[in-house]
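Have a look at this one before I ask anything.
Yeah, one chain of the complex is gone here, protein chain that is, but the others are all in their spots.
Every chain is named by a letter (A and B) in the order it is written, and numbering of its residues begins at 1.
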Amino acid sequence: MAVERTEELILNMGPQHPSMHGVFRMVVHFDGEIVTKIEPKVGYLHRGLEKLAESRTYPQFIPYTDRLDYLASPHNNLAYVLTVEKLMGLQIPERAEYLRVIFAELARIASHLVFIASMALDIAGWTAWAYCFRDRERILDLFEMTAGSRLTVNIMRIGGLSGEPPTEFWPALKSFLDDLPEMLEEYFGIFYGNEITQARLKGIGILSKELAENLSITGPVLRASGVNYDVRKAEPYGIYDRFDFNVPVRYGCDSYDRTLLRLDEIIESAKIIRQAMRDIPEGSVMAKVSKVIKPPVGEVYHRVENPKGELGFYIVSDGSPKPARLRIRSGTFINIQMLPIVALGWKMQDLVAIFATLDAVLGEVDK
Amino acid sequence: MFGKGLFTGLGITLKRMLQPNITEFYPEEMPKLPPRTRSSMGLDPDKCISCNMCANACPNKVISLTSEKGESNKKVLKTYQMNVGRCLFCGLCTEACPTGALHVTQQFENAIYEADELKWDMIQRARKSGGKEGQA
Partner (left out) sequence: MDALNQLPLSIAAAIRSLFGDSHSIWADLTMDVINIILVIVLIVLAALILILLERKIAGWTSQRPGPNRLGPHGWFQTIADALKLLGKEDVTPAGADKFIFKIAPMILFALPMMTLAVIPYGKGMSPIDLDLGIVYFLAVSAVSTLSLLMAGWSSNNKYSMLGGMRAVAQMISYEIPLIFSLLGVVMITQTFSLSKIVEAQSTVPFVVLQPLAFVIYLIAGIAEVNRAPFDLVEADQEVVAGPFTEYTGLRWGLFFLGEYGNMTAVAALTATVFLGGWQGPAILPGYAWFFLKVGIIIFFQMWVRWTFPRIRIDHLMGLAWKVLLPLSILNILLTGLGIYIYDLVLRIGG
């Protein structure tokens, strides 16, 4: 007689799996469809960026930062150049400050559009994905006409920006901002407002405020758990203290609020860009910097609010043109810690959705 | 009412279904790229003063050039090679060029069949295109 027995299903999801963003891998234990244990494995996209930095001069490392969170590369540029400028005590021209804000916030919108798209895709809303990518294209066009590249823009320089935007940039930016409310309405109609989406996301994957703080989660994931913390407000860098904007906070702690919070942030970013467009002064976009950049001996840490979380660079300088040591604190790498705790007890489909709400970009996780 | 969102979604997709396409028909219609697009690099050998600034600016040692002393003690470019397999297309080399000899072009169809073809002989490429590179 056959002996009846049950056993856990151990499933290796990734690095090649349709719902893993990039090459994330997790070994998941299932009891039927219920998740009982998750072991995340990272490192499949490890390129040793921190070590590479030690053999590159300070300006030469900027293109590498593009490859961290490649969906919002101006942010990575910004974090890095701000760190180096802090080390050098460099003042940059006003116009460059404003342009930096405009590009950083545009990148935030682009990154959040990809988030909404991939979130929709992970619960099989194919068409919502197409709409978000259609509209993100217009931001990429703005990047391309200014910096010459769409994804790895490499736009910031130590002391300013790579160049002044062309004349056709400003009308294109304005028309994008004018069309933005209509776009958001469309995303809401096809994705957020859909009852199936809400059933899939509401109340799923509760990340409590205490847990989020204890795991040092940052970014939209933290703010959806009811913590009002944004580096732009908590420790303003650049000229962020000059703008009037809110930090969207939601208190649902679930996947739906994490998803909806990105929509709120797009609205706030558009607000910041409009103010920057209004106030931007004329002038140069590049400070006077010597050809060979040799920061003084010392060490420095600087952080910015990346669309995915807090992005910080720690640089040790020995006075030579190359950093002695560079360390990257990336948001999603730390945010991923919540996955094995929060996704326990939910179904396989919820696990995919909860992972999608983290908006993980493996370039940033594996570095 | 439950189900309202479902019908809104259906309305949006139906509306979009009846609207014209927004895609480009790529090989037949080439995209119009802005002049700053960094799709590949072009060299104007006559303008080049062999100062080696591009090679120094490159983060990945893509560029290697040699020169020889010409008449009136000016450096004349002899070979200029780019190992594009290592190139990040970051544009730092073109920014570093003091004379504008090295510039970005919008020639984006860079796919090749052999690994050896990744080593671009920039002087030869400049001669072949006859200054017409960029009009992709």
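Just so we're on the same page, contacts are C-beta pairs under 8 Å (C-beta built on N, C-alpha and C of every residue); 3 or more make two chains touch, one makes a residue touch a chain.
What you see is a predicted model; the values in this text were computed from it and never measured.
Within the full complex, the chain left out of the display is in contact with A, B. When the omitted chain is restored, the residue from A:194, A:275, A:306 or A:357 that touches it is A:194. Within the full complex, the residue among A:222, A:285, A:352 or A:365 touching the omitted chain is A:352.
Among A:127, A:284 or A:337, only A:127 touches the chain left out of the display.
Residues 6, 9-10, 12-14, 16-17, 19-23, 25 of chain B touch the missing chain (whole complex, contact as defined above). Touching the omitted chain from chain A are residues 9, 11, 17-19, 33, 120-131, 134, 190-191, 194, 196-197, 199-200, 347-350, 352.
Operating definition for what follows: only the chains that are shown with their structure count from here on.
Put simply, the C-alpha centre of chain A and that of chain B have 27 angstrom between them. Those residues of chain A whose C-beta lies close enough to touch chain B in the complex are 56-57, 59-64, 66, 127, 131, 134, 144-149, 152, 154, 162-163, 166, 186, 189-191, 193-198. Listed in rising order, the residues of chain B touching chain A in the complex are 2-6, 8-9, 11-13, 16, 22, 33-34, 36-38, 57-59, 88-92, 95, 104.
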